[in-house]
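For this depiction, one protein chain was excluded, whereas all remaining protein chains were kept in their positions.
Every chain is named by a letter (A and B) in the order it is written, and numbering of its residues begins at 1.
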Amino acid sequence: MTAPTAALPGVATTLTPERIEERLRVRFPDVTIRRQTGEAVRDHTLYVPADQLVEICTFLRDDPELDFAMLSWIAGVDYLPRDPRFEVVYGLLSLARNARVNLKVALGEEHPRVPSVTGVWPTADWHERETYDFYGIEFSGHPALTRILLPEDWVGWPLRKDSPLGYEEVAFTHNTPGRTVPDPKLKKLAPKKVKYRAH
Amino acid sequence: MTDEKNPNPFRTLAEPPKPAPPPQGMSEEDTIREELERGVLFSSVEKMVNWARANAIWPLGFGLACCAIEMMAIVGPRFDISRFGAEVFRASPRQADLMIVAGRVSIKMAPVLRQLYDQMPDPKWVISMGACASCGGVFNNYAILQGVDKIVPVDVYVPGCPPRPEALIHGIMKLQEKILTSRVELGPFPTKKKKSRKAVA
Partner (left out) sequence: MTLNMGPQHPSTHGVLRVALELDGETVVDARSMIGYLHTGMEKQAEYKTYTQSIPQTDRMDYLSPMSNNLALCLAAEKLLGIEAPARTQAIRVLLTELTRISAHCVWLGTHALDIGAMTVFFYCFREREKVLSIYEHVCGARMTASYIRVGGLAMDIPAGFLDRCQKFVDEMPAHVDEYEKLLSKNPIWLARTQGVAQLSQKDAIGLGATGPVLRGSGVKWDLRKNQPYCGYDEYDFEVPVGVSGGDAYDRYMVRVQEMRQATKIAHQAIAKIRAMGEKGDYRLRDYKYVLPPKEDVKTSMEALIHHFKIVAHGFFPPVGEAYQAIEAPKGELGFYFVSDGTPRPWRMKVRSPSFVHLQTLPSMIRGRLVADVITAIGSIDIVLGEVDR
């Protein structure tokens, strides 16, 4: 029988975004880590290079002051006219320090490839498969990178901006040749108008 | 309830009434005919078979998405489907005769749906429940089949997103009407082969 963990700190977090960046720069002095700035970038987001990703993630997980024990989500984003075209966003959560941080990896258009973090957080397995399924971004080192949500034999990467929505035109008389309005005589079979009462 | 008053302790109701003695002047044959007419029903095979099929529909438990929850609600105590004979939701398609497609059919699920439909024995019916099953509904995109009637023949469409349980029960009642008025095929009759008259030389 394992005892429950002590009550974790409530609202206030002891870990500020600046502290996270400082710790990272101390540990990885020659890696370019820059913070994303913008008018409405509401979360603390750090751009990290793809080749150092696994080391940075391992450090974030194992460092006792940071303790980002949980990977919450991974998302791919396609900024089509821009280069680098793709971004993979990792949402990390620290239970003990009650802090969240987003890591972003920017990838180019040809052969977007990024190392897999399934060795750091086992939950990344399906998140990475989903990102591969939607965008075609390869995660090197992933145990079984196959399609997860779409059929196995689907061709294409649906969430890329140049993939169509797959919208099917609803057939009306004005856009389908040969389709006519039903016989007006059939209206006689319709029931009489019902008076509705508001109770 | 004691033994002296009531020699048969299992009988708690009054004694049933004895049948009336036959009126004078009726022969035995007439009495038998009268008895039969009180307890015998004449109808056609078609009507009887349709009546049996309509009032004991066994649905296949094929809930896909949100409509499945409203389908579960008709099994619940408030909207009771067992009043209509359809409370036995079979898990196996081999034992079911109604497939209620409840929910959106994605393209990955479409071949599975067709296979299940093929596994159901005749006679079988399909109710397309909800907007997503009838025509794609809210979702008009690459992932959802725009109407389950693209792959299986549908008997009743129940619109709604999700349809209220009463609407689904109305759909099942409409299907019962359809069954009661349908023709029944009794299969090919065996024919006697005529012997050839040619002499065998």
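Rule of thumb we're sticking to: a residue touches a chain if its C-beta (ideal position, glycine included) is under 8 Å from a C-beta of that chain, and two chains touch if they have at least 3 such contacts.
Model, not experiment: these values are computed from the prediction.
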Next item on the list: From the listed residues B:A68, B:A133 or B:L168, report the one that touches the chain absent from this view.
Entry: B:A68
Check: Looking at B:R53, B:R164 or B:K178, which residue reaches the missing chain?
Finding: B:R164
Item checked: Sites on subunit A contacted by the missing partner chain, in the whole complex -> 1-11, 38-43, 45, 69-73, 75, 77-79, 89, 91, 95, 98, 100, 102, 121-123, 125-127, 130, 134, 147-151, 158-159, 163, 165-166
Item checked: Contact set of subunit B toward the excluded chain (per top definition) -> 60-66, 68-70, 72-73, 76-78, 89, 91, 93, 103-104, 106, 108-109, 112, 116, 138-139, 141-144, 161-162, 164
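Quick note on the criterion: only the chains that are shown with their structure count from here on.
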Notebook entry, point to check: At what distance in angstrom does the C-alpha mean of subunit B lie from that of subunit A?
Noted result: 47
Check: For subunit A, which residues are in contact with subunit B within the complex?
Finding: 150-151, 158, 163-168, 170
Notebook entry, point to check: Can you name the residues of subunit B that touch subunit A in the complex?
Noted result: 107-108, 136, 140-143, 146
